[in-house]
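Here the complex is missing one protein chain, while the rest keep their positions.
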């Protein structure tokens, strides 16, 4: 390959590495935003019409509904007792301006001086690239309680 | 450095970054494959002669033995009650077409509506680069139950 072609190919490869690490960073921003009660920052990880679908709890659409959840009594009580919303082991597939991540999420909750593993879920995050960077278009969270739906989210990543 | 030398050095550096992120991706594929019961996908993360050595449970060699374990009663019962096989905090050292990762693995198991931290292990993964990409040559898993073996796996990474 001549030098110019090599450089153009490198630009593309570096862009893909940057995308992958930007998506890790976005996913690793979720916990700090949620657990500090930074409702606006948490909500704005999504697109303006973004969806957070947590089947056994609720489905929220758009920044206002998301902010209201993070400002709501249930979430505030949880983080004021002490909680960690952990996003773990992101499997990421990028396709131009779209990307999908499959991972686990956990909620560890502080109760009476001990920590309880409160929620363990499988997650699919659908991302889009906006002018300001990657945002969540839809996040689907299913409790790993033996349901077929929760396993199916994980299975799609390895088909 | 002249431009051509800089470009050749960059190619090498970008290749190393790609390798590291490909190894993260491989390791983060394990959980989704195991917990969705995708026995073939899980087994094929290993080389054809790959070994999964879980001292306190079993040692499996090759795709067929690995598939049989993921299709077996114990594993199937676990994932049908709800389980998360988490691979966490990969410390990765790459050396050409070989690489070693040291990390923790956890199994969170759903039982009677609660989640239990069932297994916590130290792990060493030996990888080789094949024509289709990185594969596991050997994975060694030792329960962190106070045994010297489990600590030794972690110690090797920081010698």
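Which chain is which? They are A and B, in the order written, and residues in each are numbered from 1.
Assume a contact is a pair of C-beta atoms (placed from the backbone, for glycine too) under 8 Å apart; a residue touches a chain by one contact, two chains touch by 3 or more.
All of these numbers come straight from a predicted model, not from anything done at the bench.
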Checklist entry - So that we can see where the missing chain sits, which residues of subunit A does it touch? => result 3-4, 7, 10-11, 14, 17-18, 21, 25, 27-29, 31-33, 35-38, 41-42, 79-84, 86-88, 108, 110, 113-117
Next on the checklist: On subunit B, where is the contact patch with the chain that was removed from view?
Outcome noted: 3, 6-7, 10, 13-14, 17, 20-21, 88-92, 102-104, 106, 117-120, 122, 143-147, 150-152, 154-155, 157-159
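In the analysis below, only the chains that are shown with their structure count from here on.
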Checklist entry - Between subunit A and subunit B, what is the gap in Å from one C-alpha centre to the other? => result 22
